[in-house]
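Just one protein chain is left out here, and the rest sit where they should.
So, chain A:
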Amino acid sequence: MRRAAVLGTGQTEHRTRRTDVSMAGLCREAIDRALADAGTGWDQIDAVVLGKAPDLFEGVMMPELFLADAIGAAGKPLLRVHTAGSVGGATGIVATSLIRAGVHRRVLAVAFEKQSESNAMWALSIQPPFSAPITAGAGGYFAPHLRSYIRKYAAPDHIGALVAVKDRRNGALNPYAHLRQPDITLESVQRSPMLWDPIRYDETCPSSDGACALVIGDQAAAEASSRQVAWIRATAMRTEPTFYAGKDHVNPRAGALAAAALWSAAGIKQPLDEIDVAELYVPFSWFEPMWLENVGFVGQGQGWKLVESGETRIGGALPVNPSGGVLCSNPIGASGLLRFAEAAMQVMGRAGEHQVPGAATALGHAYGGGSQFFSMWVVGRQP
């Protein structure tokens, strides 16, 4: 199969409201940084892939159409991807496919969400005819699954808070992070209000305006780069229905199968030993132990033990979300691409204060819908 690599990454400062920029300006902030990081000019970009979550989040139907000029797509091919919360990851994977198919040399992947333009709660609460009501608010939807994990594996109550403390302190090392809380403590998290049992306020992601962009190139473009690139060793996407008889929300089959396919394609046999850093999609703190198990870093019921041992901190056996992750910044459509970009930054050695020393192989992970859409990639310093 043809090789592809991340040549450069860019992201915006994330905040609750970016009233200083339009949607076009927000995307350009990330794109301009990605192009500069890749040492690439507009004329070298052959195609653009744009991802974001539902159009109702901004109130614009297919915003890529009015954004075409601003994101450098005018006169070029433009694809618009939407796979719910996993869309950022899917955007990176579709852009990779454009390279691997041999039709383009350099592709720009852009993902954004400017949630302040509309009202996400309203957008997710429309009552379509002939359909069961959609549960308003992701926290209310996922809380029973987290509670189920805790009961099933007798996980101690403080595991979620441990993750929150780790990610928020990591976020303080990331200049782009929305929430930067170097002084957060286990006690302060546990004092924060309970929103949806067992999820406390400090264990939830924020709503952010933000964007992320990647330049992905073919082998020749990667070899022509004067800087370290992130070789894309494997990608995987899997989907299952929201509900079906036997659906396991604690350990979704689609996530496990995507991971198995990913490790196989990347030639990885012992993920915990061979992966140096993982950016997992953790919008609520308890998802960290669940996803550690689901992607196969540890066995069932062992995820919380890895968290409790401190091995998922920077400096541990498997640093998870050194950027601060979704718990620190959540521009939904961009969040998956941010995970993929942060994984790339780590192996490129460009993660700044939150760099994991010697990171050579990294996982980027995203999920969406009712834990049913999964997208992942493995990137490395070497192809």
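We take it that a residue touches a chain if its C-beta (ideal position, glycine included) is under 8 Å from a C-beta of that chain, and two chains touch if they have at least 3 such contacts; residues count from 1.
Simple rule for what comes next: contacts and distances are computed from a predicted model.
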Item checked: Protein that the absent chain corresponds to, by UniProt name, given "ABC transporter substrate-binding protein", "Acetyl-CoA acetyltransferase", "Cytochrome oxidase" or "Energy-coupling factor transport system permease protein" -> "Acetyl-CoA acetyltransferase"
Note to self: For a quick check of understanding: of A:83, A:208, A:294 or A:329, which residue touches the chain that isn't displayed?
What the structure shows: A:83
Note to self: Using the touch definition from the top, which of A:36, A:74 or A:186 touches the missing chain?
What the structure shows: A:74
Note to self: Give me the chain A residues in contact with the hidden chain, please.
What the structure shows: 1-2, 22-23, 54-63, 65-66, 68-69, 73-84, 90, 93-94, 97-98, 100-103, 117, 123-124, 126, 128-131, 134, 236-242, 244, 246, 253-254, 257-258, 369-370, 372-373
